[in-house]
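Can you read through this structure? Questions will come right after.
For this depiction, one protein chain was excluded, whereas all remaining protein chains were kept in their positions.
Entry: chain A
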């Protein structure tokens, strides 16, 4: 470990000894945003010399001061400028919007998009900031073909990003994020305004350079740098309001009473209720959020600087749920010498939140409308009914749902976190075309939390017929309150050193070779938790351990539990190399290889090699295409690669404790055994992918598009197997036994054009389809992976030996067969095809696979128009083929509320053809009755902006005001709140199940950008 730091420091210091002057004209070729243009050609006609700009756009040419230099680059308008002896900055203007000039980040380097052989979706800064949401990944929803984003509007939540289908069941599912070279798992700490590019590496040919971490895809995020030659100050400020996009109409008091009486077959509830509580309204408010950003940036010859400060603050719709985030970023780049550049980036993010339990949504759905929020005497309403059929403090209890308002009011939790992220990058040009890069990045995260449970008062609120002193009588040994506090931190770091060599031989052989080493360390995350009871109700005194100040309560006896968990550290040591070759500017070959060693695995199984290759052919550069004017670009590319997923369950064998026993007396002896088996060969999951793609630009670059097909196979998916019964081992053994296939295609198209001088418009869209399937299993018996629990003893998902041929995340439930017209009872098909009631069902035989919570298709559309100073754009997003389970409806126990549509249309002896079965009190089995289509199409974003007509040389150089509607419209088949249900992000967890789910929001935003 120390060796790395020493070698890094050595490398850092070395260049100080290096110097040397070359008499030449120096300068840099940049685009209008200040980014260097690699490969620009500079020629001096008089001196008969020419030079190419390097990766950063820097060039040196032997020429006389004052003579005319011609600077040209494909995709830019050529310019002629006079040479100066001081370093020059030459800005090229884009020749029109074309992929020919675009540069993509490919991991340990960049490549001109046209020369790239792999599938990479690039999303630019303005696309990310257009949708006013917290996390950049949510903003890109629908904007990249083959990239499925399932997000939640819960503040601070992390969207699930699935790239070209899911290939693992137990392993990590998240893509690898690389933020300015730093590997990370979450980008909630990145202010979307600081992002300059967001690139999604999609195919194995592009991903293999990230080896054993790449199987879920890689997202490379680059943050902004200072540009231009003067100080630029930008301010963005917006504020918005949020409301649930869709509500579910619940039964009112009288309908509730009618239904419940029918269910209970008694007249428990009066059908003339004095109270009609809309619990959803009671627990929600109109949400509001604001964001303010200020950035200062600029560049001199030797320094580029960028500072930004941002603040995001949201009062969410759920009462009391607040979230705030402050970010600070400083990115600098120092030109130390002609050959040496040092880049530094640093960010601090502080996030605060007061979480509230999302089960409040479920409780609001279920709690009866006859219950008042408060009884007339000020006590919280409870679900008790008196003899008169009205809610009463002393009546008999009719359901087990708490008062959702009380639940939120009593819930007292706070979380704070600080993330420090930063790095240093050194670029040294050893000789022309040969560059050395050394990069170190680190991330420190610290988190703290408390949760105060006001145990006694919660009990009193739930039992209005009891008084304070009853608590001590009924629970003589119980605490009156419980305070849980947590602290957690980790430090991750990353160090890479690599060389890049680029040269054109004989003008037709363009070669670029990259090779290097890297180590990535995920430091041990440590979490401390302490729980104390009977603390002073005043939070100011929680830290006091003085018995007097603490009302005579000694500190130590109040500690009920404490934990210290240190998660395993993981380390990765890697070698990587890449060869890129372009022949005659049109034939492209790329080969990459990465060798990774991972500390996650046993000694003999920790090193793996991940090769890939790619081929490309720029057809339009062939002479036979020269006359085809309608086709501006036609490129065919394809490749194959092998990737790993090292984020898999580890087979750490450990002692099993808990086998305690008394051995004939009163002394309890501890018992220990080992009940798991080690499979020493357990290692990463391997994914192999072949893909082919076509890029094209037609009709003067107005129509652009890509088409991709891929076939991806994960051949050794880890699943939990049952050990041989005779081994006596009771814990499941993870083993490489499954095979998952993902096949699909992606299309994206975009038309850009002008009408006259003042109108520009575009129309675009993308569509992707993926077929996911568990294609095979080795000859083993799997331990059932049961998921999608509804909290009532019913589960909805299963993965075991019967799952072959089904997509991952499949629902496995009974098939609803309508109800019996004679009695209104729900019926289900059994394996024999007969209609039976749920008591007659066999859990082992009668359930079926009925589709997955993961969509098969995703699509996005975008259109926009600018007219003079106005801009207007609309984006939409939709998915198809997913199923969602209406978990909150399916969970119903007796005495809970129902949806209005059910309360007004159910089977009775007088209504035999109703849409819904007769009321029942039994917990219903999980069945297709509650399964609905998850298909939806939503307008994600409508933006209207107006640029104030301000002269560029004013103090305020630009000002744009805008209004923004996020998710204004949706069409969905699902009867619940939202068909986009990320849940815990796990296809075998609560993903795709609407239970305790945060609804999707509709937001209206007004804001302004200012530039000084």
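The rule is short, and it goes like this: a contact is a pair of C-beta atoms (placed from the backbone, for glycine too) under 8 Å apart; a residue touches a chain by one contact, two chains touch by 3 or more; residues count from 1.
Quick note on the criterion: contacts and distances are computed from a predicted model.
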Omitted chain per UniProt, picking from "Probable inorganic carbon transporter subunit DabA", "ATP/GTP-binding protein", "Biotin synthase auxiliary protein" or "RagB/SusD family nutrient uptake outer membrane protein", is "RagB/SusD family nutrient uptake outer membrane protein"
For the chain that's not shown, point to the residue among A:476, A:728, A:756 or A:793 touching it.
A:728
Of A:87, A:252, A:524 or A:789, the residue touching the omitted chain is A:524
Omitted-chain contact residue, chosen from A:45, A:668, A:804 or A:821:
A:668
Of A:573, A:692, A:763 or A:914, which residue touches the hidden chain?
A:573
Using the touch definition from the top, which of A:66, A:274, A:386 or A:680 touches the missing chain?
A:680
If you put the missing chain back, which residues of chain A would it touch?
1, 3-4, 7-8, 10-11, 14, 17-18, 20, 428, 430-431, 436, 497, 499, 517, 519, 524, 565-571, 573, 597-599, 603, 606, 652-656, 659-675, 677-681, 722, 724-730, 779, 781
